[in-house]
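Complex shown without one protein chain; remaining protein chains in place.
On to chain A.
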Amino acid sequence: MDLSLYNKVFENRLRLQIMGVLLANEDYDFSSLKELLEATDGNLASNLKTLEKEGYITVEKSFVDRKPHTRYRKTTKGQKAFADHLTALENLIKQQYK
């Protein structure tokens, strides 16, 4: 079976979810992500860091009312990686049906 599309980065559930949210939206901020995914600060931050290091997302820091406000965006690379990974999962399912 061809598993070349399967992506180890997305084995972590939270990372896959983050990527899904960023695929569906132009951008998303940290606190909204936290609320939506019901994640802790530390867990969310470290997984966002991983995605950033992979070049799947970009980070944009600014200040709103003197509070830090961090926005995340997908990159073209991240978009492709997410789509490929979903294709891999799909293939896995099809494989098991056979």
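One rule holds in what follows: a contact is a pair of C-beta atoms (placed from the backbone, for glycine too) under 8 Å apart; a residue touches a chain by one contact, two chains touch by 3 or more; residues count from 1.
Just so we're on the same page, contacts and distances are computed from a predicted model.
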item: Per UniProt, the name of the complex member that is left out, chosen from "RNA polymerase sigma-70 factor", "Beta-carotene 15,15'-monooxygenase", "FAD-binding PCMH-type domain-containing protein" or "Response regulator NasT"; value: "Beta-carotene 15,15'-monooxygenase"
item: Candidate in contact with the missing chain, chosen from A:13, A:53 or A:80; value: A:13
item: Missing-chain contacts mapped onto chain A; value: 13, 16-17, 20-21, 23-25, 28-29, 32, 35-37, 86, 89-90, 92-93, 96-97
